[in-house]
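Following: one structure in structure tokens, then a few remarks.
Shown here: the complex without one of its protein chains, the others still in place.
Right after this comes chain A.
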Amino acid sequence: MTLFRSRPLLKLVLQYQPAALLPAATKIHTSALLQAWKPEDHEPQKFLEYNKKIYPPQSPDEAPRPAFVCHQRSNIKYSPWKMWYIACLVRGMTVDEAIKQLKFVLMKGAKDVRETIEEARDLAVKEHNVEFASNLWVAESFVGKGHVVKGIRRHGRARFGRVEYFHCHYFVRLEEGKPPKHYYQHHPKEPHQQLEDWLQQMRKRKITNSI
């Protein structure tokens, strides 16, 4: 087990390269700095890695890959199980519609979700080569459990209960283009499709042991 974490130390050394080369460098011993607890080191990192992926160029006959942006907000002071309902509302909507609907949701987490989607929209236009800010739809919207602060509270008759203060992470992925008609695969079928399926079933019937 090393006392130093090598990757952040390397980053720090590369940052302060000229100073580190000086004989009277005071920034060589940085273990106290590295071991200090930083909130940004404990946030989820994997979702934002999708933004950094560089795709190979497409051939002309391939369908164009739509631009997307992944964004998150960490450690929102709200229960993840309650936030899940807000995340589910927004799935499959255009960003404008999502922001409009979230303004009329009377829940505490709706404010954070709306702000996250607005930030994601701005990032998409600035950094991810999206032409029109309104041409985006919510492809993924989900919640994760964050920090939990635990405590005790006293009930009557010297009984004690456990108190948990939950935080949640909200993740959203916006994609360019028009949203699909049905977000989930398990959706009710159109009447003409239902008729076709019924006809197919009727034609598939066979009298047993017949030719």
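The working rule: contacts are C-beta pairs under 8 Å (C-beta built on N, C-alpha and C of every residue); 3 or more make two chains touch, one makes a residue touch a chain; residues count from 1.
One rule holds for everything that comes next: contacts and distances are computed from a predicted model.
Participant: According to its UniProt entry, is the unseen chain "Large ribosomal subunit protein bL32m", "AP complex subunit sigma", "Zinc finger RNA-binding protein isoform X4" or "Ubiquitin-like domain-containing protein"?
Facilitator: "Large ribosomal subunit protein bL32m"
Participant: So one chain is hidden, and I want to know which residue out of A:C88, A:V148, A:V163 or A:L199 touches that hidden chain in the complete assembly.
Facilitator: Of the listed residues, the one touching the omitted chain is A:C88.
Participant: Quick one: which of A:K53, A:K103, A:K150 or A:K206 touches the chain that's been left out?
Facilitator: Checking the options A:K53, A:K103, A:K150 or A:K206, the one contacting the hidden chain is A:K103.
Participant: Which residues does chain A use to touch the chain missing from this display?
Facilitator: Residues in contact with the chain left out: 85-86, 88-89, 93, 97, 100-101, 103-105.
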